[in-house]
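Here's the structure, in structure tokens; my notes come after.
The complex appears here without one of its protein chains, the remainder shown in place.
The letters A and B name the chains in turn, as written, and every chain counts its residues from 1.
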């Protein structure tokens, strides 16, 4: 009986470990500093995590489909720069759809390379990281991009506005998370993403068009990136060319922290959101504890490795690897 | 022979896997200088036994003796150090490295500063290659060698130590006749050096040509040892399958319907050539042949996974071209693939989702997958096929082989196909489930499905088929009806002896 309970607990921890860890974190930080769970603080954290979070939602699709996307950081820089530039040239109403179209085109290009041509996603998106960065620099001529009339545009609504007291970035993040979560968990397409990532060969043998599914995951990822770029541009109304630099790996860290396996076939939008929030709240909590900002890097390092380690340790039934 | 010390003796070996008792108290004695055949059907436990012996698996019970000294094989290296060398059926070579590096993998000769002593490496390799009389050099990259020559590299690995016992697992599966001769010379040479050889093969003619004794396993149990000189194929076969060949399986004859599938002159590159056959509704056609004869490739071509280079496919009299599995499914062809875990199932998904995967796009309520429709399909086929699982939420990776196979079959039955192709339906499945699946196949035919069964197990083919197509090296050699087929003629046909003057 005791054995059974222990097993049940182990199973529960293996499945919901990330939630438990999140709860423990929140409680510990809240005890250490009550200001941590102050509603303004909580909103502040979520708002500042929203851009990373929106990107992580899209990458979750790619990762569950069994691939990687290292290009989201530079793609986000691209969409931010493009929408800011077009804002003054053709006005925000046209600038936004144009920017989405251009970003989706980049996503489609990657989707063709990885999905239809079956090239290794790590290298393709690594190449695209560099290529899109170059594209952005060429587009902007290497200069920062700023909106001329910063106070007179409604464009700032996506980053700075709020509805019923809720900041727009949070609303966008939450809305997108709900929609994508439903797509992933409730639609045939979502099921196919899991199938392709879980066992691509078996998915093909079941008549699932693997290439098209992979293509679609990259399209969704680029859509999320465009949305993130929109929030970023709208929030600051001006940007450097390198605004998204390095975010690809942070995004990946959030997705992995949420428990998606890099091998594909597992993970959920909900867990990714938790992963994003954990990263955000750790950063915030450590700051409130009076630790310098860099402490979050070190803590994140430990948490990511611990999370993945415990996950595979539970699966193999032993803490240490069997590598001789 | 009795006064000699056995080179190797196994006593009461038991090995269990979750849900399966793979080896059940197996004992075996191999004398020095003897070639000892180990026979049994697929799944009888030969490979498991050899893995235990080679130090890859640890037995749950039982004892291994080398020259009557009790021993524990803790790893393949450990086994090799003790003189027991396992020559794998699946090649385990590093194909980017040279022949010499592969032969001495893990034990490269060293000089100072950890440098490889290439001179010694090549000298020793050359010496080994010379005894094997092969046509490649020590410096050749293994990836550049033919499969047969790669096999020779595997064999050469055994000769880096003074072996006491060498295990060959289906060594001739991919060899040509000329290459076989060389292999048999190598084995004879080992024999003359007093090495005990364990030889695993399905091929009777080889067994009777080179072995001294034959031990037989069935369903994980030891069934007896025969002196090769004093026995015949019939006796061995009977020991293997536990009965004389059951050729009178046709109890459940039923009306055959229209021709459901007809294939004319189908070819695909070098994989198979000029293949023609037809299947009627209500009929089971068995495809029998050795591994690599092209049977699976035909199935894959019919299922849209390969592009045929010539020939036509007709479904219900209409010529069709099939470019993808989705095409094939739309036209009513279903394939239960050979590799259950690699091709048939997504192990990390639950039972229901696996079963409804091919039709998930159609099981919708509005834009969403309809939970109810999915569960209904699962329940229906769980009951129909008697799938034992705690519930549909169970991950298929946690089911036994037999239940996993039933999930795959259920997946395709729920598509209501015109033609059902089943590739190696009972590979790695315990005996009970085996006969269940055989009965299921017969039943499906009775219900009017056109069924193609591909199998490497003769009893299985004989048991389920109304007609049998024998294949050899990418060609159809002969077609038999259930009434006219005999074991001999079937074996001749799949060895390429029919129709040709040898």
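Simple rule for what comes next: a residue touches a chain if its C-beta (ideal position, glycine included) is under 8 Å from a C-beta of that chain, and two chains touch if they have at least 3 such contacts.
Quick note on the criterion: contacts and distances are computed from a predicted model.
A.B. asks: Looking at UniProt, which of "FeS cluster assembly protein SufB", "Cytochrome c oxidase subunit IVB", "Autoinducer 2 import system permease protein LsrD" or "Electron transfer flavoprotein" names the chain that isn't shown?
C.D. replies: Per the UniProt record, the undisplayed chain of the complex is "Autoinducer 2 import system permease protein LsrD".
A.B. asks: Looking at the whole complex, which of B:7, B:66, B:197 or B:268 touches the chain that is not displayed?
C.D. replies: Final answer for the missing-chain contact: B:268.
A.B. asks: If I consider the whole complex, including the chain that's not displayed, which of A:129, A:170 or A:226 touches that chain?
C.D. replies: Checking each option in A:129, A:170 or A:226, the one touching the absent chain turns out to be A:129.
A.B. asks: Quick one: which of A:18, A:54, A:145 or A:253 touches the chain that's been left out?
C.D. replies: A:253
A.B. asks: Would you write out the residues of subunit B that touch the absent chain, in ascending order?
C.D. replies: Listed in rising order, the touching residues are 56, 75-77, 80, 92-97, 101, 105-108, 110, 113-116, 141, 143-146, 268-271, 300, 304-307, 309, 324.
A.B. asks: Name every residue on subunit A in touch with the hidden partner chain.
C.D. replies: 70, 113, 117-120, 122-124, 126-135, 137-138, 141-142, 200-201, 204-205, 210, 245-246, 249-250, 252-253, 256, 262, 292-298, 300-302, 304-305, 308-309, 312-313, 316, 320-324
Going forward, only the chains that are shown with their structure count from here on.
A.B. asks: Hey, which residues of subunit B end up touching subunit A in the complex?
C.D. replies: Interface residues on the subunit B side: 303, 305, 324-326, 328-329, 335, 337, 342-349, 353, 357-358, 360-361, 363-364, 367-369, 411.
A.B. asks: Under the definition above, what is the set of subunit A residues touching subunit B in their complex?
C.D. replies: Within the complex, subunit A contacts subunit B at residues 182, 186-188, 191-192, 194-195, 198-199, 201-209, 265-266.
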